[in-house]
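Showing chain A:
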Amino acid sequence: MRVLKIIPERCTGCMRCELACSYEQTGTFQPSKAVIRVSSFEGHTSYAPYTCPQCAEAWCLTACPVEAIGISPAGAKEVMDDICVGCKLCTIACPYGTVFYDPDSHKAFKCDLCGGKPACATVCPTQAILYVEAGTEDWLGSFAAERALPGALAGVR
Partner candidate 1 sequence: MADTPYAYAGRILRVDLSTGRIWADPFPGADRRRWIGGAGLGAKILWEEVPAHAGWDHPDNRLVLATGPLAGLPVWGTGGLTVVTRGALTNGATSTQANGFFGANLKFCGYDAIVFQGQSPKWVYLHVTDDKVELRDASSLLGKDTWETQQALEAELRLTGHRLSVYSIGPAGEKLARFAAIQGDYGHVASKNGCGAVMGKKRVKAVAIERGAKGVAAAHPHALLATSEEMAHSLKTDPSTSSLYQYGTLPGVRNLHGMGALPIRNYTTNVWPEGVDVKLWEAKSLREGFDHRGHQCSACGMHHCHMQVIRSGPHKGELVDEPEYEGWAGAGWAIGATDPQQVSWLNTRLDRACLDVNEFGWLCGWVMECQQKGYITDKDLGFRLEWGDVEGAGRLIQMICRREGMGDLLAEGVKIASEKIGGKAAECAIYTMKGESPRGHDHRSRWEEMLDTCTASSGTIDSGPAVFPTEFGLPARISPQDPVAVARQVGTLRGRRHFEDSLGACIFTTRVPIDLLCRSLAAATGWDFRRDEAIRAGRRAVTLMRAFNLRCGIGPGIEKPSKRYGSTPVDGPIAGVSIMDQWEKLLDTWYETTGYDRASGRPLPETLRALGLEDVIEPLWGAGARA
Partner candidate 2 sequence: MNGAAAGETFHVKVELIAWAATFVGGDGSDRKIFEVEAGPGDSVRSVLKRLSGGFPALDEALWDRGSGELGEHIEVAVNDALLGIRHTLGTPVKPGDEILLMGQFMGG
């Protein structure tokens, strides 16, 4: 499937992705509601946009107790507002920190790939965000599975 591929070296920290994303999410330009966020390391003039990698493991979907997270036609894990009860379990389950909770609406919210036309990739002036065909294997999956085995931590002091 096509997912967002982020190339942090190209990012100049202009935050235009957050503006466009928030517009898609809320109808106004309101970066506090964006589901792509740019992490800044100002002393190094270094910026790293991050958003949901649409991981195959789908931790959020698995964790949701009311089945409010489904998979959209674009392949995105999507929160269904009318089902979400705002319990935040998905935000805790997500190892990437890319499922958010909106205290105004009491709902979880996350990247839905804008229905297959992600705004962040469209507006990025330096092509730091690409929407491309890429694998969604979750490297944390095998790591977590290993850790979950009985006795896996036995050797750790």
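Behind the choice of candidates: all candidates are chains of the complex that A comes from, given by their letters.
Keep this in mind: a residue touches a chain if its C-beta (ideal position, glycine included) is under 8 Å from a C-beta of that chain, and two chains touch if they have at least 3 such contacts; residues count from 1.
Keep in mind it's a predicted model, so treat the numbers as computed, not measured.
Asker: Which candidate, 1 or 2, sits against chain A in this complex?
Answerer: 1
Asker: Under the touch definition given earlier, write down the residues of chain A that touch candidate 1 in their complex.
Answerer: Listed in rising order, the residues are 12-16, 19-20, 22-23, 26-33, 38-43, 45-47, 123, 125-126.
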